[in-house]
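Below is one structure, written out as structure tokens; the observations come after it.
Every protein chain but one is kept in place in this view of the complex.
Labels A and B are assigned to the chains in the order they are written; within every chain, residues are numbered from 1.
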Amino acid sequence: MKQRRLEAMHGYTYILPSLILIVCFSIIPIFMSAFFSFTEYNVMNPPKLVGMDNYEKILQDEYVREALINTLKYVVITVPIQTILALVFAAFIAVKMQNKAGEFLRSVMFIPVIASAVTSGTIWRTILGTDGGIVNNILGVFGIDAINWLGDSRTSLISICIVAIWKNVGYFLVIFYAGIMDVPKSLYEAARVDGANMFQQFFRITLPMLKPITSLVVTLGIIWSFQVFDLSYQMTGGGPGYSSVTIVMAIYNAAFKNYKMGYACALAMVLLVIVLLINALKQHVFGEKEG
Amino acid sequence: MKQRILAITLVLIMLASMMAGCGDSSESEGNELTLWMAPMASSDAAVTDQEFWTEVGNEFGAAHDCTVKVEIIPWDSYEEKYLTGVTSTDGPDIGWLYMEMFYDYIEMGALADLNDYFTEEDKANYLYYDMGNILGGQYALPFIVGNPRILVANMDILAQAGVEAVPTNWDELTAACDAVLANCPGITPLALEWGSSHYGSLNGSFWPFFWSAGGEIVDAEGNLTINTAEGLEALTFMNEMAQKGYLGTSVTSCDDARVPFNNGQAAFIVSDTGNALQSDVANWDYVTALSGAQDAETMVAADSLVMFESCENKELAAELIKYLTSTEVMTKYHQTITDQPPITVDEEYSGSEVFADLFTKDSDMLRALPVFKGASSMYDSLYKNIQSMLLGELTPEEVLTKTTEYYDSNLK
Partner (left out) sequence: MENKKWSIVSVIGLLLTIVFAVTCIAPFVYMILMSFTQAQTLNLRFSDIDFSDLSNYSYVFGKSGFFGALKNSAIVVVCSCLFNCIISSMAAYGFEKKRFPGREAIYNMYVATMMIPGQVTMIPVFIIMKKLGLLNSYFSLIVLIINAFGVLLIRSFMAGVPDELLEAAKVDGCPEHKIFIKVVMPLIKPVLISLVVFTFVSSWNDFLWPLVSTTDSSMYTLTVALSLLKTQYTANYGLIMAGAAVSFVFPFILYVFLQKQFVEGIALSGVKG
């Protein structure tokens, strides 16, 4: 008996530091956030309970609606493209370029991942500049008129998506590549014996075997997309108009520009619900266990 | 048991070292003052704002046996930094607020009433002391009353376009822009900063037109009154300018109008007087404001020094405010950092001859922004809606109704 109690004591001791941090900075804040979402709170004065007011306001808030729509557009544009690009490049390199060159290409594609979103945003802001930016200069060579990338509400969000895809492909490529390498080689050999070509091998073996990894990449991609802030903040500041405001930017603005912490918390709860729904959906669709 | 104690000690040491790793910034001593100032010097100036105020702070510190910690807050995240700063333990004791910010901070009870710290004699020396009486208290000491937004013209381009004088009203501006479009290919007639991420460009790019059309931002009860015939007139004029191509194709990505102007690619810009003097364009002239349907009016900054309630040594802070606004410091400031009109009786206007007229003859054209609830959020919303209008997504009417609805339902 003593042995077991001792072991339990050890167990608690080992997890204690981590547990304190998790409880203080993840668990408690969630409940605080939920509580504040029913209050009016400007940090200086004590919170005042207002019931469902904040949530009712969210429903009517055009700014929030724009932010939600933009974020959804962002998801719809970035997730499929970055997933497909990453998968195709990974498969191509795995099949055709298992050599130094392939390794080099993979390393190069990973570079945007290590740069921060702020750094990437800063560089791309200049590259996408309207008068004299590189992209417009290149387009100019082909006789295409200068595009007001970041200053036009039709292209500002798309520009951000392009940069996000550029930044994410390398990350997912690495995951896909590792997944492809894990596929037993015997499967391909058997397929080749049956006379399957490269495409058939890809669709019949690679793709089905990568299903769990694809689900991870897609879910991760969607969740990241819902949290996008840095790129948009750095490249457009949410503008012009509301064309590139995201949910997180709406939270940030409500809390730290308009001093409405309660309202911001209510928005944060909406974000939480969305993310939880995506996770639930993932488990439902791909029928696999978390962890 | 021994291991357990050991393990716990290890944990404690670790936590303690983590806490210790952070200690050095959160101490606040009674004789330390934190001063937050705004950036006014040009980006290539010989003396930066930080250097200037640090030196002033050191002089004050030496005389009063205290330390003054100086922080320059960039415009772009100005309000966020103030909010987080004011709520944290090492926020400012003395800060620099602009009109849009006052209502919220006074309502929060964050600002100290300055009246008791100033003698009648002090007050008499300040030209704009009464302007700092906001919402029933002396919460502010006007510090920069000036830097009006003016219309600056590159006279060489105007000459090329066949325009002889700087326009004085809307019609003349329209005519001049047409002339530039017709005669000077590749030149943007009027460069406005509708691409900045901060609504501050409204000050130069919109309110002068709004006021000159006869508009008022709020009424005496604090209701938003931009959705009026006058507001519509000003916005429609802005919209027409955009559609006729006066503002250039990339107006909503232009976040610094000085760039095209300095490069000789723009005929007009709206600039504050401080920046106008730093222009690279040799041959320029200006007009204070353009008259529209009503008399010409333009926005003048009324930025103030404030003392925060959280300040522990208010007497000392008040002394610092007096020192900062003393004739000696102000004269030096206006000469080295930014050319502004005096704020005290004692100081003589030392600025450029170019603007001597502006502050005397044209002084009744200058207006400060009103103080009202949710001002900055309203401006932000209006600014974004006008951007959408310039991109052809909203009509002027929609801009005004949307902004007003948003303000009434979310900000009031």
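Basically, a residue touches a chain if its C-beta (ideal position, glycine included) is under 8 Å from a C-beta of that chain, and two chains touch if they have at least 3 such contacts.
For clarity, every value in this text was computed on a predicted model and none was experimentally measured.
*Asks:* Of A:Phe38, A:Tyr63, A:Trp124 or A:Tyr242, which residue touches the hidden chain?
*Replies:* Hidden-chain contact among the options goes to A:Trp124.
*Asks:* Of the residues listed, A:Met52, A:Val76, A:Ala178 or A:Leu281, which one is in contact with the missing chain?
*Replies:* Considering the complete complex, A:Ala178 is the one touching the chain left out.
*Asks:* From the list A:Ile114, A:Ile144 or A:Leu281, which touches the chain that is not on show?
*Replies:* In the complete complex, the chain left out is touched by residue A:Ile114.
*Asks:* Have a look at A:Leu105, A:Ile158 or A:Met209 and name the one touching the chain we're not showing.
*Replies:* Reading the full complex, the residue touching the unseen chain is A:Leu105.
*Asks:* Even though one chain is hidden, which residues of subunit B still touch it in the full complex?
*Replies:* So the residues of subunit B touching the missing chain come out as 2-3, 6-7, 10, 14, 18-19, 21-23, 25-26, 39, 43-44, 48, 50, 71-72, 74-77, 80-81, 84-85, 87-91, 197, 255-256, 258-259, 262-263.
*Asks:* For subunit A, which positions touch the chain that isn't shown here?
*Replies:* Counting only subunit A, the missing chain is touched by 4, 7-15, 17-19, 21-22, 24-30, 32-33, 36, 43, 85, 88-89, 92-98, 105-120, 122-127, 129, 131-134, 137, 166, 169-171, 174-175, 177-179, 182, 185, 188, 192, 198, 212-213, 216-217, 223, 226-227, 229-230, 233-234, 248, 251-252, 255-256, 261, 264-265, 268-269, 271-272, 275-276, 279, 290-291.
Please note the rule applied: only the chains that are shown with their structure count from here on.
*Asks:* So the centre of each chain is just the mean of its C-alpha atoms; given that, what is the distance between subunit A and subunit B in Å?
*Replies:* 36
*Asks:* Which residues of subunit B touch subunit A in their complex?
*Replies:* Against subunit A, subunit B makes touches at 3-4, 7-8, 11, 14-15, 79-80, 83-84, 86-87, 104, 108-110, 194-195, 197-198, 249-254, 374, 376-377, 380-381, 384-385, 387-388, 390-391, 393-394, 402, 406, 409-411.
*Asks:* In the complex, go through subunit A and note every residue touching subunit B.
*Replies:* Subunit A residues touching subunit B: 6, 9-10, 13-14, 16-17, 20, 42-45, 57, 60-63, 129-131, 146, 148-154, 236-243, 253, 256-259.
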